[in-house]
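Mind looking over this structure? Questions follow.
Our next item is chain A:
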Amino acid sequence: MTGHYCDLSNSDVFLTIGSNNVECHPVSAKWVQKAHDKGATWIVVDPRFTRTAACADIYSPIRAGTDIAFFGGMAKYILDNDLWQKEYVRNYTNAAYLLDPGFDFDVKTGMFSGWNEQTKSYEFSTWGYQVDETIPADASPTGAFAWTTEDGVPEFTPPGNKVPKKDMSLEDPQCIFQIFKKHYERYDLDTVSAVCGISVETLELVYKTFGSTGAPDKAGTIMYALGQTQHHYGVQNTRAMGVIQLLLGNIGLAGGGLNALRGEPNVQGSTDMGLLVHNTPGYLAWPTVAKYPNLRTWLDLETSSGGFYTNKPKLFISQLKEWFGSNATLQNDYGYDWLPKLGSDNDVTTMSTFELMNTGFIKGYFLWGQNPAQSTANTKFAREAMSKLDWMVAIDIVETETASFWRAPDLDPATIDTEVFLLPAALPFEKAGTVVNSGRWLQWRYKAVEPFDQAKPDLEICDLLWKEIVKLYKDEGGANPEPILNIKWDYDIDGKIDPRAVAQALNGYVIEGKKLLTTFGDLKADGSTASAMWIYAGFYANNDAPLDPSEQKVGARGREDKGGLALFQQWSWAWPLNRRVLYNRASADVDGKPWDSSRSLVNWTGDAWDNNDVADFVASRVVDGAPTPVAPNNNAFFMNWDQIGRLMIHSLDMPVPEHYEPFESPTDNALNGRENSPMIRFADKESVKKGTREEYPIAVTTYSVVEHWQSGSQTRHCPALVEAMPHQFVEVPEKLAEERGIKNGDLCRVFNNRGSIHVHAFVTPRLHTLLINGKEVHQIGLPHHWGWASMYSTGDVVNDLAPNVGDPGSYIPEYKAFLVDIEKA
Partner candidate 1 sequence: MARYIKRHSLQARITHDVFAVSGILLFLTGLFVFIPPLADAAPATTVYVIRIAHRVIGFIFILVPIISAILAPGGFKHYLSNYFRRWNKEDITWMKKFIPYMLAPKKVHMPNQPELKSGQVVADGALMLGAIVMAISGLFLVFGTWFVDLSAGLMVFMRLLHNIGFIWMIVFVIPHIYLGAGIFQPYRKTARLMFGDGKVSESDALYHWGNWAAEEFEKGEKVVEEDD
Partner candidate 2 sequence: MAKLAFYFDSSRCSACKGCQAACKTWNSLPSPLGQDENPFTGSYQSPLDLNGDTRLLISFSEVAGGSKGVEWSFGRRSCFHCTNAGCVQVCPSGALAHDEETGMVRVTEDKCIGCQYCKYSCPFNVPRHYGYNDKINKCTSCLDRVSHDRQPACVKTCQSETLMFGSRDELLAKANERVAKLQEQGFERAAVYGGNELGGLGLIVVAHHGIESLSLPANPRISGMVNLLDILKPLAGLGAAAVLAGLGVSFLTGIGYERHKLRYDEETHDIIDDETNEVLAHFDFDEEE
């Protein structure tokens, strides 16, 4: 989230789209209701009438997978009806920037300029700005790169800063504002209505209501989750929402923002920790063979020419120092060469791992709190691939479907040779450590009870394994010994692995004397500081009580609310630097005056900043050894090199979000000549078994219900929750039920080329038969929590049906929109 749950209470209009926040993030509802009480309007757009829709003021159905059409239409409506926040767009976005004259979009082919048929991806040269001049990097004693000359900093070439051409009147036909506007000309109400299956009246009501937050003193927020991301253009769905929020001037405001709701599983914390293959902890790039063969190329390419990321080398070298300790030196590039690097030949994102198991490339599989035999897309294929493994280690609190994949109803245990080890993990309340909530707040969770029987905290399991591996390497040697033998692994306290020691490492410290740091601003690229994760710097920085989490910011329990905007600055600690609302500079105009004085996050009084939140911009600078306020400027998005919000981008798979149809779609693309996004991943894999709309005419979306959690491994072992929602079901619109002779409660078969499942039918007016491009399309819904592994509640695996194709940026599968057929069983 750019904000946090409590901040939702400041909103004027909510748009819940691609989220079912009442069911899947129930705590968010508490804060939405607070705003609702004050008169806020709540819009829900969802393929199903969810429990969230029941609580909202306005509900619109939508065909799953058509969000970009929906938001494109909204962008056009906002521009056509002059609802955009003009001063904000002009100053805080790249609307005024002139785009490369080579930029083009061909509606007939559905392709942007720059396509490289060889690499099956876009080259970004035509998506960039026209540049006036390039200012070389300033390494002089007063320059931004002065630190690069210090002893111990590895040599690299800081990039020069480009100065783009602009037209502040926004009238130049080559300026992004005009090109953006032209791009969405096609997204008129009638077309969007036909593509999304929303009536023109409803569409107008939603657009008008949310567009009203373009007024400078209004804040609108978008709450989204997997309904937006789990598409092969999921990143562009998210971009589309970001663009809308920029047009309406909602990013950075209290009660505004673009809020990805993240929940209990500590998903925010685990992505922070570098869970994804392309990240190191703190969202730095993981080295790859092709792009970053050595430290210097990493530093050259990753160091930004402007904004905060000009400091990136400090973050990365401090991270290397934490990993390799005193073994990391300037001479050996701080151990960079020891890091295992991703090759370009084998993609190891989730969906690919099963292809690699299938071909025998991956022989062993470590699973830590994950259940892909139930949860990945095209699970049937995944299970078959797993059966070719030599071994599997599953670490979990219960025996999941994956730990028992050989018992799957569609597999024959006698033919599977995989050796499976199940290591019992401790429950959340049986171990100490941090959790990070959706609003990026870190909180210390204390151990309540000892783990049951032989179960151990994950950290302890990890530690035991690691120490044993190191011992084996020392005694017997092995392949690639350097990264293993050179690693600093000193997280014991009183002879035992301890999360407090890990917390100190995450926080960062000056190596000399191990003095904990209060800000990542103090990290250095010269090897004198260590930090496992720069974004957490300050959360555990009390040097007076380094072993007492309750004396640290992470244990803070103050209830004050300075400014009355539900920021609760003294309660827990939000990364980065306890900043509660990201991009908060944009909550005030270029002169630093809040757009709305009742919503003041930051405020320039004329000679100083009077802020309620921690500034997310350069608010002060050390001049002659003393911090001195920096007068307001328009650098509101200083994590970007251009320090500005981007209506159009020069990376990823599209410069501006364009509608494509889901991989399996019930209709043709009415907006351009191409069915799927050209960069869709894995569509060519044999395992995918695409179905046509003639064979499988029913559109389906999958989702969660509040009673269960993800693959159900936890909740299907809780009798009270099983009783509250005991069975898998399919929600069927009344019209389809009538056509197929399905009655409420009937057992049905739902199937496509990938799988076939038996589920009970809920026949309900909450699902819809939509009019799509002139034809009726039935849309059904399947919750995805069931599998065979439970003492109390079992069911077929819904993800057997989902296609294993995904997004080229996030590699997320397209769970949310595909095709099936349904019949009475």
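Keep this in mind: a residue touches a chain if its C-beta (ideal position, glycine included) is under 8 Å from a C-beta of that chain, and two chains touch if they have at least 3 such contacts; residues count from 1.
With respect to how the candidates were assembled, all candidates are chains of the complex that A comes from, given by their letters.
Predicted, not measured: the structure shown is a model, and the values here were computed from it.
> With chain A shown on its own, which candidate in 1 or 2 touches it within the complex?
Contact with chain A is made by candidate 2.
> Using the touch rule from the top, collect the residues of chain A that touch candidate 2 in their complex.
Per the stated touch rule, the residues are 22-23, 26-27, 29-30, 33, 49, 51-56, 58-59, 61, 705-707, 718-727, 729, 744-745, 760, 762, 764-766, 790-794.
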